[in-house]
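Of the protein chains in this complex, one is absent; all others appear in place.
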Amino acid sequence: MIEVSDISKTLGDFELERINLSVNEGEYFCILGPTGSGKTILLEMIAGIYNPDIGSILINNFDVSSLLPKDRHISMVYQDFMLFPNMNVRENIGFGLKYTDLKLDKVSINSKIEETAEMLGISNLLDRHPSTLSGGEKQRTAIARAIITEPALLLLDEPLSALDSGTKGRLRQELLRIHQLKKTTTIHVTHSFEEAFTLADRIAIMHGGKIHQVGTPDEVFRKPNSKFVADFVGVENLFHGTSVIFNDLSEIKVNGHTIISSTRREGDVVISIRPEDILLSKDPIDSSARNSFTGVVSDVIRMKSTVKLVIDTGIPFRVVLTKRAYDDMGLSCGSEVYLTFKASATHLIC
Amino acid sequence: MIEVSDISKTLGDFELERINLSVNEGEYFCILGPTGSGKTILLEMIAGIYNPDIGSILINNFDVSSLLPKDRHISMVYQDFMLFPNMNVRENIGFGLKYTDLKLDKVSINSKIEETAEMLGISNLLDRHPSTLSGGEKQRTAIARAIITEPALLLLDEPLSALDSGTKGRLRQELLRIHQLKKTTTIHVTHSFEEAFTLADRIAIMHGGKIHQVGTPDEVFRKPNSKFVADFVGVENLFHGTSVIFNDLSEIKVNGHTIISSTRREGDVVISIRPEDILLSKDPIDSSARNSFTGVVSDVIRMKSTVKLVIDTGIPFRVVLTKRAYDDMGLSCGSEVYLTFKASATHLIC
Amino acid sequence: MQRNGFKYANLFLMLLLTLFIFTLILEIITHTDPVSLITNIISPEIQFAIRLSLLTSVISTFMCILIAIPVSYSLARYDFHGKAIINTVLDLPMALPPIVAGLGLLLIFGTTGVGSFLADAGLKFVFTVPGIIMAQFAVNISLMLRIMRSTFEGINPRYEHVAQTLGCTPFQAFIRTTLPLSKNGMIAGSVITWSRGIGEFGAVLMLAGATRMKTETLPIALYLNMSSGELDLAIAAATILILISGITLYLFERKGGVAKLY
Partner (left out) sequence: MQRNGFKYANLFLMLLLTLFIFTLILEIITHTDPVSLITNIISPEIQFAIRLSLLTSVISTFMCILIAIPVSYSLARYDFHGKAIINTVLDLPMALPPIVAGLGLLLIFGTTGVGSFLADAGLKFVFTVPGIIMAQFAVNISLMLRIMRSTFEGINPRYEHVAQTLGCTPFQAFIRTTLPLSKNGMIAGSVITWSRGIGEFGAVLMLAGATRMKTETLPIALYLNMSSGELDLAIAAATILILISGITLYLFERKGGVAKLY
């Protein structure tokens, strides 16, 4: 268990103010916030790169506040990979093994490197130089280097931010799989709600050097405790589901409903539908759109020139309408409506 | 009239190959192409910054190929403004007047500066330093500096590319207005089809150091003469129209049809609707969507997992469907269909 | 705390080196008492050396700027065959020990036809004040070229393009845009050149010689007085030179980025 108590730190213009966090054994914990919110500094303080001005950090009930990074049993993965350019992939991955208390011999070091590389699907890259790798391969190497020492705590500083969207998705899956396998307590810093939503057991929202809210992704998404959190997370229809491919399309089961997507992926997925892409009608529609649901208006939020509705169909959809369309349709809380959206508007993000 | 004949130029790795162009008196001519296509070098050769290796340039039937830039009666506006940082706005705008043959006195120089600043709406900025201006203000100053000398030819090198989208739209309007007012022959280089479509009398498509097609925007859009041109311009539903605001929404007349948009603007506009945002059905739909049209399938293009249809409703709409939706609906060329899209999906780009 | 061993060792070495350099300066300044230091500084010999040093270094700096502007502009803006070779030749004086450059100048002006032609025309460089200026110029021109070149390379050529389309000749366009925009680089370069000119010893010694009250710049005064055992006068000259270095460094820090060139 990680216990961050009342940490404050001033670094140049920047200030972290009385941060309290507690991360459970084996938990995947995301710290979510916009750029400049102090996430990375917090992570580096947990790692021991910086010392907090006041406050303490406990890892498994042991105060590590005054220990060197090497004595904290942690590993760190940065957004920009930070592979040692003077070593090949094998030497990078094996780096940490030379400094453990285990005193491994050459053979067991090598077998451990190969096993870890195997796990990350980079066995064929071991003799390559980091500069010849793609972004995804670099980050896989960095992750392998971090987990090979079997740290008590894995710190990930925006590990997916420097990758293109395809690679991002694949590596997100990989992080999930490794965590299910190793159960290493993980703190993952990100500015993407999508990322936190798909990965985290719990998330903390950070902004301006403070923690604003802590909870499961669902709690934070459904019950944001401030306008900042609401704005930051409340823009998308995001749902967990299980996908099977049928007739070249994905059919995703969400809360008993089936949603069709033209993106193809199987297994556990997270889907997202932009509120503007959903069509509302009072009668069922026979159209080219693959998705159609009946629901009840459960909330109406009036904006400047648009209206946001929450439609409960068993799944809570957010829909955006022009004011005029809203008035024309004569809707109010409790009205029954039909939702329609195209398979191509259903994005599979994980 | 501008006549560019058989110009070739090698500059480092880059090669311009036998460029021929002719721009009419008073015409607004756009050269459209992706980054690295050689547009800027061509413009700088017309300006006289570089000399072509072979070929000639005629301005109003006079061969200027061997003249200094100062003797070509041209003005140039760059993407990055290039306001002289050692002068204030007034000195920047008036710069060219000191070098004309007119020998203006101080009073008439000043009144000319003020008149031009007035025209561009920057009268209140005359004593400011360029570094204190916003991007839009900088580019207005650069345009004022260029047009004050009443050049025979105005050269614009991606003049809107460095601006944010709101400013971009306003300045595009400004360019249109100035051209209608002054009728200066203009060559405008851009990588944005939208920009060319909204501004140009005629456009030339340039790629890899060659001119691929010349024609009115409509010609090029409807009848691209190569796959490159088709890919480069054929991605959007773009239509000219006239807009009035009614009940807080824009009603745009296009070819006798009325299209509703939630973006508010009056007068001549160009609208764009993404092909994925249009819903297709065999029966009329009663929904929250503000736009609904009947049309006939006039072309079917099969892609890897989607189908592109051209629906003629008087306006030629492009619509993208999943393959399954296309099959389910049993459509073919000649089928009658209904098109539906939301007012918020109708973007006013000019 | 155990963690800072590495850091403290590094900082300790840093302080030690700082102390060493600081002592170096302090030893010179405090070697004579203030009263005799001032007496020596206002002695006719040191006063002559100060005036001669200022005069020659200002003129040689001016020459450096005048030549460096067109030459470094050419290197920054034009492409031509043999650019790499010319560049290397122009960089040579920077890598050459000043005393060697001085010998080369002595040979050019003392033994060749060009030298005797110039001497006949009244322009004598060997063992003369013009020789001091020439020596300072030859040693410093490369550095001035480097600074001005990187200054010009940092100025977008499109300023000149725009000015040309607005009616300027290429020369006018340069004068109205690039030249004023290169002010900071020019000041920084001048300050260095000036300071190095004042401190130049080897090349001046070779070409202009060390003649008391004739070619006696401050470094030459230091040298002559050390040779003749007049330590106090040598220290007076050194103190002035330290002062000038301090001022240079201060002016330079204020010009920020360009300082990195040095």
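Odds and ends about this structure:
Each chain carries a letter (A, B and C) given by its place in the written order, and its residues are counted from 1.
By our rule, a residue touches a chain if its C-beta (ideal position, glycine included) is under 8 Å from a C-beta of that chain, and two chains touch if they have at least 3 such contacts.
None of the values given here were measured: they were computed from a predicted structure.
Among C:I59, C:A119 or C:M226, only C:M226 touches the chain left out of the display. Within the complete assembly, A:E44 is the residue of A:E44, A:E195 or A:E251 that touches the hidden chain.
Within the entire complex, the positions of subunit C that touch the omitted partner chain are 3, 5-7, 9-11, 13-15, 17-18, 21-25, 27-28, 31, 67, 70-71, 73-75, 78, 80, 86, 88-101, 103-105, 107-108, 111-112, 138, 141, 146, 150, 169-171, 174, 195, 198-202, 205-206, 219, 222-223, 226, 234-235, 238, 241-242, 245-246, 248-249, 252-253, 260-262.
Residues 44, 47-49, 68-70, 72, 74-76, 78, 80, 82, 84-86, 95-96, 98-100, 145-146, 149, 155 are the ones on subunit A that touch the missing chain.
Assume only the chains that are shown with their structure count from here on.
Taking the mean Cα position of each chain as its centre, A sits at the greatest distance from subunit C.
The innermost chain, defined by the distance from its C-alpha mean to the mean of all protein C-alpha atoms, is B. Here the CA centre of subunit A is 59 Å from the CA centre of subunit C.
Note on chain placement: the centre of subunit B and the centre of subunit C lie 54 Å apart, centres being C-alpha means.
Measuring from the averaged C-alpha position of subunit A to that of subunit B gives a distance of 40 Å.
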